[in-house]
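Removed: one protein chain of the complex. Kept in place: all other protein chains.
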Amino acid sequence: MLIHEDRLFPAESCARDLAKALYASIKGLPIVSPHGHTQAAWFARNEPFPDPAMLFVQPDHYVYRMLYSQGIPLEELEIGKPQMNDPRKVWRIFASNYHLFRGTPTRIWLDFAFHQLFSLDRRLSAATADLYYDSISEKLRTPEFLPRALFERFNLEVLATTDSPLDSLTDHQAIRDSSWKARILPTFRPDPVVDPEFAGFAANIAELGQQTSEDTGNWRGYLNALSKARARFRFLGCTATDHGHPTPQTADLSTAEAEALFGRVLAGDADTHQQELFRAQMLTEMARMSLDDGLVMQIHPGSVRNHNLALYQRYGRDIGADIPRPTNYVDALRPLLDRFGNEPNLTIILFTLDESTYSRELAPLAGHYPCLRLGPPWWFHDSPEGMMRFRQQATGTAGFYNTVGFNDDTRAFLSIPARHDVARRVDCAYLAKLVTEHRLAEDEAFEVAHDLTYRLVKKAYRL
Amino acid sequence: MLIHEDRLFPAESCARDLAKALYASIKGLPIVSPHGHTQAAWFARNEPFPDPAMLFVQPDHYVYRMLYSQGIPLEELEIGKPQMNDPRKVWRIFASNYHLFRGTPTRIWLDFAFHQLFSLDRRLSAATADLYYDSISEKLRTPEFLPRALFERFNLEVLATTDSPLDSLTDHQAIRDSSWKARILPTFRPDPVVDPEFAGFAANIAELGQQTSEDTGNWRGYLNALSKARARFRFLGCTATDHGHPTPQTADLSTAEAEALFGRVLAGDADTHQQELFRAQMLTEMARMSLDDGLVMQIHPGSVRNHNLALYQRYGRDIGADIPRPTNYVDALRPLLDRFGNEPNLTIILFTLDESTYSRELAPLAGHYPCLRLGPPWWFHDSPEGMMRFRQQATGTAGFYNTVGFNDDTRAFLSIPARHDVARRVDCAYLAKLVTEHRLAEDEAFEVAHDLTYRLVKKAYRL
Partner (left out) sequence: MLIHEDRLFPAESCARDLAKALYASIKGLPIVSPHGHTQAAWFARNEPFPDPAMLFVQPDHYVYRMLYSQGIPLEELEIGKPQMNDPRKVWRIFASNYHLFRGTPTRIWLDFAFHQLFSLDRRLSAATADLYYDSISEKLRTPEFLPRALFERFNLEVLATTDSPLDSLTDHQAIRDSSWKARILPTFRPDPVVDPEFAGFAANIAELGQQTSEDTGNWRGYLNALSKARARFRFLGCTATDHGHPTPQTADLSTAEAEALFGRVLAGDADTHQQELFRAQMLTEMARMSLDDGLVMQIHPGSVRNHNLALYQRYGRDIGADIPRPTNYVDALRPLLDRFGNEPNLTIILFTLDESTYSRELAPLAGHYPCLRLGPPWWFHDSPEGMMRFRQQATGTAGFYNTVGFNDDTRAFLSIPARHDVARRVDCAYLAKLVTEHRLAEDEAFEVAHDLTYRLVKKAYRL
């Protein structure tokens, strides 16, 4: 058996029994996935997923990052190629190195998918590589494994994608126009047009102007264009924006200052500090627009993108070499909070890659400001231990009700049920511990388990 | 039952049994409370506490901070008003939102007080709000619930308050002059006269001069005045000072430099850097005076005060919007330690709001310098998990004997027994874990439990 029915529950029997009971009560709840990186095109087209290597290895930087760290060249894994020459060979390399994932969440997610979706029950290894490859390939060609069928099988109530303001959203429109009534929503991620360091920044802004019939060469036109783009997203069900800035720095410049700064960044004359100031100002502008149109803001700061210069030059963004950096929220968010922090109708969900901020900054901020909520453990921190640390470090000050349920944040569609399953189990384990240590009554634990799994996410993301 | 007799003990039965035995051995020890924010006036006047809302909601920023974070306006809670118009309505709002406190230490403290003091055994909720309000109100009018009666019932051996150098201490004097022989001591907190950013700084210093008949317009007179104020506090039993600076920065300027800097801050001409330098210098001056008069220093750094500008402008200080910031001790303390770090007769107790410093800086510093001791987890970190993290992260390098027992640090008098009870239970749980993992002998655990509860605090605070 690849997975055990009691996985991730505490070993101590009273706590385990209670964790199991809690989990049983929320196991059947639909999955609400308000933040992730799947592709609407999969569901618009509903074509079969390709082979196992293209499905499990190529899109998942958790997977090839680990293989690369142990000296396996990305070329051998055929990363970044639209089609693989020899996917079976790539799969065999992966299978032969599966032991590298021991102790990691990637291993848990993969075993879950192998077992639950593909009914495999021997461990992946060099010896079983071909068995896996053939079994998975065969299943992928069946109707039950088409994207829409899997969406339904996964019991997904909502699935949000992440999209550039320049995206045509035709795939989202196509899903709406189809007879298939699934709730797949875009998320407004304006980094390409608000981050002066984003490749093609000025061209992106020009394109935004064309799309919205606004003169994005000036500050007012640029803001109007963003506002129109947001409206276009909202029309297709979007309820949230997402901001992947290097830091959570915010600013509150006068219109004249902002106008002048915009001119400078657009002309490419801004230095590093001015680029950061522009991003900072744009967070506050986005908050202002959110007060108007109701979109929930997500701030995902703290990653040094493209840390590996050689790989970036060869493969471009998102190739597994983003590394977290210490992040300060208490000073960075102040300009925005001074302006809008007490607005009851604003929701800003904060994420972090710096766990030292959970108890020091994030829980105190979210435990005070009405507009702030804490996003779940993210990226490098979505392991069972990482999730447990989040609850242990944030709950004392922020409680449960300033948190917003789970984000799977994945590019790997097949890992969605596994990731939500892990989050649900860890929350049940945490609650079981509180009850067995007589810090929470049992009836309350059942209610909180339901809240964490379902109600809080729908409320926070306005779904 | 609101509270369980085994609460906060480990679920595993061997460890739980030992934790219970350890706790039984120290449960009856008197409470020594060397740091807190209760008011001497309560005990000087010995008048009944007002209604439940004025007792539990208004003074406790842990409580209204959480309610505010979920969108309940402070106006509805009648925060900051000398008298409430409708305390029952405030209480009902609190009761209806009691679920927000699930998983927080506030919930543990409140349930303890409700159960132990007011014999309530149904959970607080909208349904029980009036029952609670009436039961508590009735009891508060009885002699058993007068401040002095509660002080005795709580088995308080020492209770320290926190006081401005300008405070007349007449309430402390009145207690001394009364026939009631309780040990209630002032603590010398000079922030109003050593922090140039404190509201009314120059006027405070002028008043200090008048009170002490010193010319506080010059450096020497200012130092003399502080020395005299300290003597006045010591005369009423004070054994400690307390310093709530934004950072633990210290300095060791020449007399000429210090004199010039004092002139600048007093004239209001100092910039932010000079204000910080003045606070830094004053920590070293306070250490020097402590070597003379024996007062123990407490340094409580790391809080960004009044983070929420709108609330500060409306309500003033201490309204629940102080947020921790990363804190560096290793460089900041060096000037003071270079001067006095090896003095055997100096005691400086360090606190933190940045848990990442426990193992990295604080335990190594306290595990080396004879003058340094570690204060218990403070403020946002006094949850059961926070206390456990402190022991887990500090003990390896600092041991138990460079720590100083527990501080309740509370404004909520009725929470004192609950807070000490939590600390005692968590320490016993930690010790039980050490014993069941065969890292400490059982007889030693009993001795350490007693030390942590009683002996270390009396020794460190010279009580």
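As written, the chain order gives the labels A and B, with residue 1 at the start of each chain.
Basically, a residue touches a chain if its C-beta (ideal position, glycine included) is under 8 Å from a C-beta of that chain, and two chains touch if they have at least 3 such contacts.
Model, not experiment: these values are computed from the prediction.
S.K.: Of B:138, B:318 or B:444, which residue touches the hidden chain?
M.R.: Residue touching the chain left out of view: B:444.
S.K.: Have a look at A:20, A:381 or A:424 and name the one touching the chain we're not showing.
M.R.: A:381
S.K.: Kindly state which of the options A:25, A:46 or A:104 is in contact with the chain not pictured.
M.R.: A:104
S.K.: Based on the whole complex, identify which of B:33, B:58, B:402 or B:453 touches the chain you can't see.
M.R.: Result: among the candidates, B:402 touches the missing chain.
S.K.: With the missing chain put back, which residues of chain A would touch it? List them for me.
M.R.: Given the touch definition above, chain A has residues 3-4, 6-12, 65-66, 68-71, 99-105, 107-108, 123, 304, 307-311, 320-326, 353-356, 380-381, 383-386 touching the missing chain.
S.K.: What does the interface between chain B and the hidden chain look like in terms of residue numbers?
M.R.: 10, 12, 14-15, 326, 328, 330-331, 334, 337-338, 341-342, 344, 356, 359-361, 363-370, 372, 391-393, 395-402, 433-434, 436-441, 444, 447-448
Note that in this section only the chains that are shown with their structure count from here on.
S.K.: Quick one: chain A and chain B, Cα centre-to-centre, how many Å?
M.R.: Spacing between the chain centres: roughly 40 Å.
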